[in-house]
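A single protein chain has been omitted from the complex, and every remaining protein chain is retained in its original position.
Up next, chain A:
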Amino acid sequence: MVFHWEVTVKRTTLRTSVFAAAAAAFVAFVAPAHAAEIVGLITKTEGNPFFVKMREGAQTKAQELGLELRTAAGKFDGDNDSQVAAIENLISAGAKGFAIVPSDSSAIVPTIKKARDAGLLVIVLDTPLDPMDAADATFATDNFKAGELIGTWAKDTLGDKAADAKIAFLDLAANQPTVDYLRDQGFMKGFGIDIKDPKRYGDEDDARICGHEMTGGAEDGGRTAMETLLQKCPDINVVYTINEPAAAGAYEALKALGKDDGSVLVTSIDGGCPGVANVKAGVIGATSQQYPLKMAAMAMEAIAKFAKDGTKPQVDPKLGFLDTGATLITDKPVKGVESITSEEGAKLCWG
């Protein structure tokens, strides 16, 4: 007992001093170095290169404009609680505004309202809120259009053979988040498939659709999903993928079954650097590139302007958001769609 007691005392002392040091360091860290306006950037996760690039863009722009940028991210895709806490922290810090990529488009809305009521400018990036006008402005890729670009490319590349194509859809997740159905349905529209309900995939009855499998937006999911669909329809010749990691995984499955001879068209969306390199290597036929760096930089500019004279950014009244653009990247261009080569795309890529 005595021995145990001594150990406890020692531990407590150690712990106290560690805490004291940590607290001192923390105070030094959070104390403002100068009185710059505070702005925030909240992303879904730390890990995704898309958000890493977004943060880089915001950081550069904030420095240029003399703003103090505070960043935060959820622990995983769909982590609403961390984002709520991050917004509350920005409100207490007296931030002028922030940009956020919402993990949960609906659940975050009440907290966004609280921030706007407190006088902050809220700009939503990449994934629109539900309802979209719950934010001051939305800067995003038109994901439906991005899908349409690759769908049209695939149709025009096949020409007459598009009528009896067999298409594999490698989607994101079974709960069909916004970006998932927008890209999928955009592709279908571009390819000339009757999409029925545009807010849902899986309700179509076009015989050219082999099926929809989920990838989680990663390589391992992409490979398994492709293998499964190839077993279902060995004659697949067009593959739609939600993003480029999923496309890379799908290609591994095609390769393992000796179908990497160019007889299967693989299409994707994102325009990350590994993805663009895969277009050059012939792994991906075409991809739609989006511009996260631009989104974040534009948001920082908008908040700086708002802090200066109170003007809010304008968005496209028809779309309801400001389209930051999507460009088709392919080395096999077709007449119907404007595109740039993988070499040009590599200069603009992220991640």
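As a convention for this text, a contact is a pair of C-beta atoms (placed from the backbone, for glycine too) under 8 Å apart; a residue touches a chain by one contact, two chains touch by 3 or more; residues count from 1.
The criterion applied here is as follows: contacts and distances are computed from a predicted model.
Candidate names were "Membrane protein", "ABC transporter permease", "AMP-binding protein" or "VWFA domain-containing protein", and the UniProt protein name of the unshown chain is "ABC transporter permease".
Note that of A:49, A:192 or A:333, the residue touching the chain absent from this view is A:49.
One of A:164, A:220, A:235 or A:338 touches the chain omitted from the figure, and that residue is A:220. Touching residues on chain A toward the chain that is not drawn are 46-49, 52, 75, 174-175, 202, 211-214, 216-220, 222-224, 227-229, 231-232, 245, 248-249, 251-252, 256, 272, 274, 277-278, 281, 283, 351.
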